[in-house]
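Here the complex is missing a single protein chain, while all its other protein chains stay put.
The block that comes next holds chain A.
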Amino acid sequence: MNSSVENLPSDVTVNILSRLPVKTIIHSSVYARSGISSPLEITRSGTPRILKWMEIEDGLDHRTLHQKHNKNTIYNVSKGVMVNFDGATLAPIIVHLPQIHLMENLPSEVMDDILSRLPVKTIIHCKCVCKKWHNLVKRSYFINLHFSRSPAGFMALHDEEIPDGDTSGMLKWVEIEDGLEHHFLHHDPVLNFDLNGYLPTPILGTEFLPLGSVNGLICIWHRGAGNIHICNPITREYLTLPRQPNYKNVLVVYKFGLNPLTGEYKVLRIFQEGQPGGHFSHLLQAEVYTIGTSGWRSIDNVPYQFGGLYSVFLNGYFHWKVYDLDAPPESILTFDLDKETFQIFPSPCSEPFAELFSNLGVFKGCLCKSYTKDSQFTIWVMKQHAIKESWHKELVITQAIFVGLNRGRIFVFGGLQDGTVLVVLDNKLVAYCPKSKTFDDLAILGRWSIVLTHHPSLIKLLDIDSERPDLEQTLGWRSTKIQQWRFGVLRGGEDEAIGNLHPLN
């Protein structure tokens, strides 16, 4: 007779199994379900729970207590089968628990470390996975850790109707995979951010102008409505800055930055005051708005005429080129977001007549100045901020390798670890590789008008803006008082808008 267990009627199997000691029953159920061949295998994947088991052998003539410490039994418990006993009778019963998750006893440091390495999209999915994860990724500690690992990239704004159905006001995200030996650019449409869908747009087709990106927050000037918004494309929150009542002023520029010492986000506004008879004061006046406060504050006038929109935000300073005969030649005007003062410091001597065609930019986290002269494109880098002696000639590109050098304005957009230099030229992002001395047109996004360096973050605006009394009205959120926290530990904010910005009125 060739009978195997498989062919036994289930009633018989149950009858036999029910008489076995608990340990053996657990073995059979685990082996049958997972096909794992050795108890040791099981130990690897589980988080053991220690149970002490006392068995009472309750005979008519005798009674014996056995204490059993059988490792295998204990380990198997963690596999999703738990031995339990009823307190009253001490009769062992087998309970199938829902599968105990692997993270139960895992230190939170390990969980933070793993989840903070995930792409933003996956982290949002994590909020759905279970309550524990939802709470974990909400903590400011996690948000900071994630941001410190957030990939570099940029947002590019399309500002006009284009044939393939893209509309005005679409910010498109491109991630830069920045390796020591290579780099790749990925465009993930999921992270595209359509300003029209999220910001109030009373007039269709009006123009959005991104003013800068810091810690994943983007500041946008909605020119049609005259509003300034700060938004996080990930959390999809935005807030609107209080408006300035005086419309007679001529606006020169808005800038958005972070004071790395206090973690305060600030918007700087520079304008010329309107005077009777349609004239304007030649004085450049300045006001600052700190996010989380209720109004704009006047500060000192801007001491020199400067290069308006084209500026760089780095290490808690805005930087502009100076266009003023009263200033020392080749100066750079800075605004200190902590002290709220304007100052100048020297830039390297560009060659005669090249100054006019020079631009400021960011190169590997340092301020840089580039200019074109005699068909040569030169990049100077200031290795230590505000230290004159640290200016260093980084790179010279000649016309022979790049025919577009004499056209338009060229901005240095960034330096990658593999040596590649990203430059913006005529609404195109091009990559220059110094090793091969070749240029690549990074046609990844098609046509765009403005490009911003950007790092996605989970930072919540509500947390920053909680001091503002009119918050509830502005944001339409419940005005829960949230513990104030600051970004002192994050990178200083090196992100800046550059590109083909239109001159303002």
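The definition used in the following text is that a contact is a pair of C-beta atoms (placed from the backbone, for glycine too) under 8 Å apart; a residue touches a chain by one contact, two chains touch by 3 or more; residues count from 1.
Just so we're on the same page, contacts and distances are computed from a predicted model.
Its record in UniProt calls the unshown chain "SKP1-like protein", which is the match among "SKP1-like protein", "small monomeric GTPase", "Origin recognition complex subunit 2" or "FBD-associated F-box protein". Only one residue from A:Leu118, A:Leu261, A:Ala327 or A:Leu462 touches the chain missing from this view: A:Leu118.
The chain that is not drawn here is touched, among residues A:Cys128, A:Leu325 or A:Leu356, by A:Cys128. By the touch definition given at the top, chain A reaches the unshown chain through residues 40, 43-46, 80, 98-103, 106-107, 109-110, 113-115, 117-122, 124-131, 133-134, 190-191, 236.
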